[in-house]
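Left out: one protein chain. Kept in place: all the others.
Let's turn to subunit A:
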């Protein structure tokens, strides 16, 4: 997963916070992870969505790939309110990281995005099978149509542990190291 070298706005990005998140998110995605997003819809209500993969994660940019048909309402919402929440969960351990960001923009999926997402979904499918979800379900759930993919990029502002438990919601550097 490539990443940029410097934060976009060091004043707003907590020093030392996102590299920690980067390491964990990259590891989760490499081994196969559930990736979900939350945005504010056009009605002003929250909307949950599912991502295909996290194709780039750096101090100043996070890029995720979404299925456009599965998230059409959510993508419309993002065009009005660019704030976004992203949670990445490791299947066998339930360890989860949530990234809060802003400035989300919609972009065309690139060939490299598709390759990374394909790899991540294959690993995720294997994790689901290992977790006894069944091969048929895991395969259907991780089905990926490249023609339907769209990329969303945003600027990360904070990272939190989201692992189930009383410490879920704590800022990352306080609880996960």
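Observations
Following the convention adopted for this analysis, a residue touches a chain if its C-beta (ideal position, glycine included) is under 8 Å from a C-beta of that chain, and two chains touch if they have at least 3 such contacts; residues count from 1.
Just so we're on the same page, contacts and distances are computed from a predicted model.
Per its UniProt record, the hidden chain corresponds to "Pyridoxamine 5'-phosphate oxidase" from the list "ATP synthase subunit a", "ABC transporter substrate-binding protein", "Ferrous iron transport protein B" or "Pyridoxamine 5'-phosphate oxidase". Touch with the hidden chain on the side of subunit A covers residues 34, 36-41, 44-50, 67, 69-70, 73, 81, 83-87, 89, 94, 96, 98, 100, 132-133, 136-137, 140-141, 143, 160, 162, 164-166, 168-169.
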